[in-house]
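All protein chains but one are shown at their positions in the complex.
Letters A and B mark the chains in the order given here, with residues in each chain numbered from 1 onward.
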Amino acid sequence: MQIKKRLAKIFVYSVLTITLLTSLFPIFWTISTSFKKRVDTFALPPKFFNFSPTMDNYKKLFSDPTFVKVYLNTILFTLGAAFLSICIGSLAAYALARNPRFRGKTTFEILLILLRAMPGVVLIVPLYDLCSKLHLLGELPVLITIITVFNLPFTIWMLTPFFAAIPIELEEAGMVDGLSTWQIFRQIVIPLALPGISAAAIFLSLLTWNEFLVPVILGDQSTQTLPVLISGFISARTLDWGPMAAASSLAIIPIAVLTVFVQRKLVVGLSLGALKE
Amino acid sequence: MRGARLASVGKSSRAPLAFSLPAWILIIPIFILPLGLGLYLSVFDKSLGFPQPINFVGLANFQSDVKNSNFYSAVKVTAQFMAIAVFIQIPIGIFLAMVLHSASKFASMFRSSLLIPMLLTPVAVALMWRFMFSSELGIINWVLDKMTLAQPDWLGSVTAAFFAVAIVDSWQSIPFVVLITLAGLAAMPVAPQEAAMIDGASTIQRIRYVTLPLLKPVLLVILLIRIIDSFKLFDIIFILTRGGPGTATQTLSMLDYNTAFTFLATSRAAAIGVVLALMSLPLYYLWKKVISVSS
Partner (left out) sequence: MRKKFKVFGTVTAVLSLLLSSAFVATSSSSAADKKPSAINVFLIPSPSADAIKKLAPKWTAKTGIKVNFTEVEYGTAHQKALLSIQTGKGEQDVVQFDNTFLAAFANAKALTQLNSYTSASKEYDINDFTPALQQYGDFGGKKFGLMLSTEPFIQWYRSDIYKSLNLKPAKTWDQYKANAEAIQKSGKASGQLIGYGPASTWWWMQMVWSFGGKLYDSKFNPTVDTKEAIAATKFYKDLLKSAPKGALGFNGDDVTIQFVSTDIGQILQYSGYASGVFDPKMSKNAKNIAVTPAPAGKVNAIELAGWNIGIPSDSKNKTWAWDFLEYMLGKTNAPNFLNAGAAAIGRTSITTNKALVAKNPYLALLSLPASATVYTYPSLVTWPEFDKVSSDGLASILSGKVSVEAGLKKLNTALKAVLAKEPKP
C-alpha cells in the first residue's frame, strides 16, 4: 500500500513536470533566442544559457517606425473591438437572458452557431469582394466591426449566464421605483454582472489581439496588426531568427504577463461560460 | 401588489428584446449579406484574372469540385485533424486534468503554465515552432539526435508535416481541454466519489462509472468546441506549412484560401465556402444537445 501510494505520487509528479516543461519550453526558447546574436541563434549544440545576450534584435524592431505603428494599431484594434463587443454583446445577452422564449429564437441560435463554427475564409472571400467595392479595405472601424460580429457568439454565450443569474426581483424592485428599462439595465444589472463582463472583456481582447485572417486580408498597410507583421517573417530573406523571435516575444510576453495576473478571473470566466454554454 | 408584479414582469420581458437590435444591425451586413453574396458568387465564374462579363454557370463550380482530387484530399486532411482533436487531444487532456486534480496544491502554478500556451497568438506560436522544427538547425531534431531517434524532415516530408501541425495544435489545444475538465472536476459533488471508494471500487472503475458520467456536460462542451476549432484550423497551418508539402496539410479552409487568393478564382472559392457552410450546419444539433444536457 505504501509502495503503491509512493509510485502513484512519483507518477503524478513526473506527469506534472513533463507538462510544465512542454508548456513552457517553447516560450523560453523563443524569448531566449530573441536575446541572442545571429550566430548564436542557429548554433549547434543549441545554446540554452551560455550565450552573451544582446538587445540588438529589439533595438532593430523598435527603431523601425512601422513596427511601433503596428504595435499601436494592434492595441487600438484590440481595445476598440473589446469595447464594441461588450456593448453590443451585453445588450444582446441581457435580451436573451430575460426572454428565454421568443419568436425567431431558433433562427438566432442557428445564426450564432453557424457564425461560431464556420471557417473564417467562408466569410472573408465575399467580405473582401464587398469591402473593396465599397473602398472599406484597411479602415480600422470596419475591421473592428467585423471582428465584433465574428466574436458575437462567444460574447453572447459567455455573458448570457451571468445576466440570467441576476435575480429578477432586483430588477422588479427597480421597476417599482419607477426606473426605465434602460436605467435598470445600466444601474442595477450591469454592476452585478461586472465580474462576467470583465472576464469577457479580457477574453475578447485576447481573441482580437490574436486575430490574423481578418487584418491580413481586409486590412492594409496602415492598419497592419502584430500577427500580420509576424507572418511576414516566414519569408525572411536571411535566417534572421533573432528579430523573428523578438517580434514573437513582443506578442507573447504581454499575454503571458496578463495571464499570470488575471489567471483566476480567466478560469472563472472560461469555466462558467463553458459549463453553461 | 400582485397585479403590479404581473404587469411589471410582462413589461420587463418585452423591452429588452429591442436590446438585441444592435447585434442584428451588425449581423446582417457582416454575416448574412456576405453569406448571400458567397452563394451568389458561387454560381458564376468570377475570377480576378478575367475581366467582365461574368457568366452564370449554375452548379459548374460545384461539379468541378466533386471531380477534383484536391477537394477530396482537403476533406481527408480536415477529417484527420478533427480526428486527432477528438480521439487524441481530448483523452490526453482529460487524463492530464485528472492527474492535476489530484495534486491540487500546485494548482495555480499549473493553471498559469497551461493557460499561457492556450492564449498565445497562434501566428506567433506557429512561427516559434517553425524554427524549432527546422530539420538541420532546429532544436527538436537535435534532441532527437541526442536520443538516437530518427530525425524527420518535419516541414518537408509529407507525413512529418502533418504531425508537425498536429503537435503545434495540440500544444495549444490540450491545455484548453485540461482547464475545462479541471473546472468540471472541481465543481463535481464529492459524495458519489467517496461512496465509490468506500464500496471498494478501483481507481479505474471509479473514473469509468462515477467521474466520467458526472463530467458528461463538461465533456460535451469540450467536444463541441474542439470539433469546431479543429474544423476551423487555419493560422497555424498557414504559418507552419501553408498547406504543404504539396497538399499534405491542405485543409478545406486552406484550399478555399488558396483558390481565392493564390489562384484568384473568386467564384470557385465561394463554391468551396458554400460547401464549408453546409458542413457547419450539423453542429447546431450537437450544440442543442450540449445545451440540453447541461441544463
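The working rule: a residue touches a chain if its C-beta (ideal position, glycine included) is under 8 Å from a C-beta of that chain, and two chains touch if they have at least 3 such contacts.
Note that the coordinates shown come from a computational prediction; the quantities given were computed from them, not determined experimentally.
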Subject >> Which of B:L17, B:L39, B:L144 or B:L223 contacts the chain that the document leaves out >> reply: B:L17
Original post:
Quick one: which of B:G38, B:P175 or B:P245 touches the chain that's been left out?
Top reply: B:P245
Subject >> From A:V216, A:A246 or A:L266, residue that would touch the chain that is not displayed >> reply: A:V216
Subject >> For subunit A, residues in touch with the removed chain >> reply: 42, 103, 128, 130, 132-135, 137, 216-217, 220-221, 232, 235-239
Original post:
Which residues does subunit B use to touch the chain missing from this display?
Top reply: 14, 17-18, 21, 25, 28-29, 33, 37, 47-52, 64, 67-70, 134-137, 151, 153-158, 161, 242, 244-248, 258, 261-265
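As a convention for this text, only the chains that are shown with their structure count from here on.
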Original post:
In whole angstrom, what separates the CA-based centres of subunit A and subunit B?
Top reply: 15
Subject >> Residues of subunit A defined as touching subunit B within the complex >> reply: 11-13, 15-16, 19-20, 22-24, 26-27, 29-30, 33, 42, 44-46, 87-89, 91-92, 94-96, 98-99, 102, 108-111, 113-123, 125-130, 145-146, 148-150, 152, 156, 168, 171-172, 175-176, 181, 184-185, 206, 209-210, 212-213, 217, 226-227, 230-231, 233-234, 239, 241, 244-245, 247-248, 251-252, 255-256, 259-260, 263-264, 266-267, 270-271, 274-277
Subject >> Residue numbers on subunit B that touch subunit A, as the complex places them >> reply: 4-5, 8-9, 11-13, 15-23, 26-27, 30-35, 37-38, 41, 96, 99-100, 102-103, 106, 108, 110-117, 119-125, 127-132, 134, 137, 139, 142, 171, 175, 179-180, 183-184, 187, 217-218, 221-222, 224-225, 228, 231-232, 234-235, 238-239, 252-253, 256-257, 260-261, 266, 269-270, 273, 276-277, 280-281, 283-284, 287-288, 290-291, 294
